[in-house]
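As you look at this complex, bear in mind that one protein chain is not there, while each of the others sits in place.
To keep things simple, chains are lettered A and B as they appear, and every chain counts its residues starting from 1.
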Amino acid sequence: MSDSATVADHNPALQHHFADMEQQQQAATMGMWVFLITEIMFFGGMFLAYMVYRYMYYAAFVAGSQAMDFWYGTINTIVLICSSLTMALAVRASQVGQRKALVALLIVTMLFGCAFMGIKAIEYTGHWRDHQFPGASFHFEGPDPQHIEIFFSLYWAMTGFHALHMLIGIVVVGFITFYAWRGRYGPDYHNPVENVGLYWHFVDIVWIYLYPLLYLISHKHTG
Amino acid sequence: MAAIPLPGAEHENYLNKEYGIRSWLLTTDHKRIALLYLLSITFFFFIGGFFALLIRLELLTPAGDLVQADTYNKLFTMHGQVMVFFFLIPAVPAVLGNFLIPIMIGAKDLAFPRINLLSWYIFIIGGCFMLYTILTGGADTGWTFYTPLSTSFLDTHVVAAAVAIFIAGFSSILTGLNFIVTVHRMRAPGMTWSRLPLFVWANYATSIIQVLGTPVLAITLALVALERLFHFGIFDPQKGGDPLLFQHLFWFYSHPAVYIMILPGMGVVSEIVACFSRKRVFGYKFMALAVIAIAVFGFLVWAHHMFVAGISLYAALVFSLLSYLVAVPSAIKVFNWTATMYKGSISYTTPMLYAFGFIGLFTMGGLTGLFLAALGLDVHVTDTYFVIAHFHYIMVGGMVMAYIGGLHFWWPKISGRMYPESWGRLAALTIFIGFNLTFFPQFILGYLGMPRRYWQYSPEYQVLNVLSTAGSTILAVGYVLPMVYFLWSMRYGKVADENPWGAAGLEWMTASPPPTFNFDETPEVTWEAYNYGEAKEVPVER
Partner (left out) sequence: MFANLPLWPDRASNMAGNVDALFIFLLILCGLMCVAIFIMILVFAAKYRRRKGVEAEQIEGSTALELTWSGVPLLIFMGIFAWGAIIYFQERTPPQDSAEIYTVAKQWMWKFQHMEGQREINELHVPVGRDVKMIMTSQDVIHSFYVPAFRIKQDVLPGRYTVAWFRATKAGTYHLFCAEYCGTSHSGMIGSVVVMEPALYEQWLSGGPAAPLPQAGKQLFMSLGCSTCHRLDTQGRGPNLANLYNHPVLLEDGRTIIADDNYIGESILNPAAKLVSGFKPIMPTFQGIISEEQLNALVAYIKSLSQPTEGEAGSRNTPAASPSGQPQTMQVQ
């Protein structure tokens, strides 16, 4: 790692405080993984609350879950899985230096993200209209409306924070798309694309857990 | 091993390379960011300290006569929140860690300099929310935000305070993330893990806690805010929510947060004790292992704050047992510092006095922790002044002593100037005396049964409270002194050379103050940490 060697193959994207591109890339990747660990802990708090209350008020959770629209949830799941695929292909495109494919795939990914948000917005409007938002106006016909309200509190909090992450993801992908279009990424330098890909997959995975937990609680208690 | 041998001369360094407010606010130099943090947290330290003085003044008499009950509640709430989240947690990592870790491992900067700057801005935004909270009348939840009091029964600025801490939390996360990646990926050639200074180990362990714990606090406070704003019912027993779940989530972060505050302090003390004993730290490997063990086990003991909260008997047994396990590595640290002095060559400089103070007060704080972890005894002393005294021994007696000691130790490196030694010793002594007078009586108050957060109290507790208040004024003087002479020394202090203490460690092999990229040439490390055996000359005691 002598200085002369690094100067020789100096890449314009290399920041001054790194010895070489390899070090820079490893640092970026590791930073992203550490960040995702904090994200897991962030959502973990809500998942814990979910588990506790689902155990305590199982019947209410079944009732609340049945008030979810199965199709909205399912379609959104499919949309997100597709977006993960296009994101994975985008990362691949950046690694092999296909600029046009990269830009196109990132745009498609963003569109999937927007579709998800759109469907979610429709769904939210429905819940709002049906008084399924916690608070004074909450109303639910059923045996145990009080605990169904907890289900909906968790539903709004969990999907709300997830949607916030989606929104941030879409914006960041937007920036990355812009730089990709300007030709910044190629086989030598693509870790921003990889990292945003990691983030995107993470947000998808959170949904993959939210979907069954919120939409698909069965009637029968198997425990 | 190239350093610039230019003591006194105006070599180009991180301070004089650029001038102007822009060059500071847009800097990505970890050393400048450290100074930005230093300024910000000093500001918050004096705000929090001011509240503390008002609290002590109110408690001078049993009757609530200085301020209103609500005001008093706001005072201790703001004192706790400001001190914990805006001073103690960022203190050593964001100031000393930021400044020193890259230099100590032979790197030019942290792995993500821009994220480092971002973390300071996030801290400032959080700080602005905190100031807003204070200036518009404050919150009175207690720093612990216990529900349902915080969610449904108060009409103060609880959401603003929660948002402030939520935001500041992300600054802490980003600092931790930066340190972890830096220590993993940015070490100079030859700087193996077993050659890292213990200060780096300590901050690395701290970073793990910051990264894993802080997001849990963030989501917990976010849910509290949602409860207040939109009447979510997750922690509200009126709606079937469970306030104990809040406590579990809160302490899942806030117990490890104690280690965020104390571990870096331990790192500082290891450096100081080694330097002024002119010896390698005794049991280096165990010291490094101990900090990691504390960080890991620290996550398994949170419910010891809840022995009377209504958790099950068996949960309490498990958490008490685990709390004793985490006490072992802390004991190891104390024994090893003591053993480091054995057959050393000890000088009583100001930083060393702080280190002595730290070891003594941390020992007392730690040992009283044994009282609190003992289930049957905790029932009596929890939520009394015994707890207050205990954690102030750890945080103020331990952590603040280490922080100020560290500032003295590295002040020549940071500023390029020496502080006045005799004033330094005087301040250290003042702080030590003031601290003990303030907090020792509180142990007795606690065992007598005086509950914490009491605006007025039964008259038989007065004498001890008067002692405590008297101590707090001495303590306040002790804290103002260093600020005065540090400022003085920046202009009039003796110019420091590269290594005024004759200390080992990469940070002493570059100029004081260091150049922007720390080293002119990336150093290659061929020696172990604390190689005092091979150090050249012992500086003459002043």
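To be clear about the criterion, contacts are C-beta pairs under 8 Å (C-beta built on N, C-alpha and C of every residue); 3 or more make two chains touch, one makes a residue touch a chain.
Here the structure is a predicted model, which means the values were calculated and not measured.
Student: Which of the displayed chains are touched by the chain that has been omitted?
Tutor: Touched by the chain not displayed, across the whole complex: A, B.
Student: Quick one: which of B:Leu15, B:Ile55 or B:Ala373 touches the chain that's been left out?
Tutor: B:Ala373
Student: Out of B:Phe45, B:Phe299, B:Tyr457 or B:Tyr485, which touches the unshown chain?
Tutor: Answering carefully, the residue with contact to the hidden chain is B:Tyr457.
Student: Using the definition of touch stated at the top, determine which of B:Ile433, B:Leu448, B:Ala470 or B:Met490 touches the missing chain.
Tutor: Missing-chain contact among the listed residues: B:Leu448.
Student: Can you say which of B:Leu53, B:Val67 or B:Ala339 touches the chain missing from this structure?
Tutor: Hidden-chain contact among the options goes to B:Ala339.
Student: Kindly note down the residues of chain A that lie in touch with the hidden chain.
Tutor: 56-60, 143-144, 146-147, 221, 223
Student: Against the chain that's been left off, what residues of chain B make contact? List them.
Tutor: 64, 69-70, 73, 140, 142, 144, 146, 148-149, 152-154, 237-238, 240, 243-244, 277-280, 282-286, 307-310, 313, 316-317, 320-321, 324-325, 327-329, 331-332, 334-336, 338-339, 341-348, 356, 359-360, 363-364, 367-368, 370-371, 373-380, 382-384, 444, 447-449, 451-460, 462-464, 532-533, 538, 541
As a working rule, only the chains that are shown with their structure count from here on.
Student: How many angstrom lie between the CA centroids of chain A and chain B, rounded to a whole number?
Tutor: One centre to the other, that is 34 Å.
Student: Flag every residue of chain B that touches chain A in the complex, lowest number first.
Tutor: Of all residues in chain B, those touching chain A are 107-113, 115, 173, 177-178, 180-182, 184-186, 189, 211-216, 218-220, 222-223, 226, 230-234, 239-242, 245, 249, 517, 521-522.
Student: Would you pull the chain A residues touching chain B in the complex into a rising list?
Tutor: Touching chain B: residues 1, 3, 15-19, 23, 26-27, 30-31, 34-35, 37-39, 41-46, 48-49, 52-53, 56-57, 133-136, 146-147, 149-150, 153-154, 156-157, 161 of chain A.
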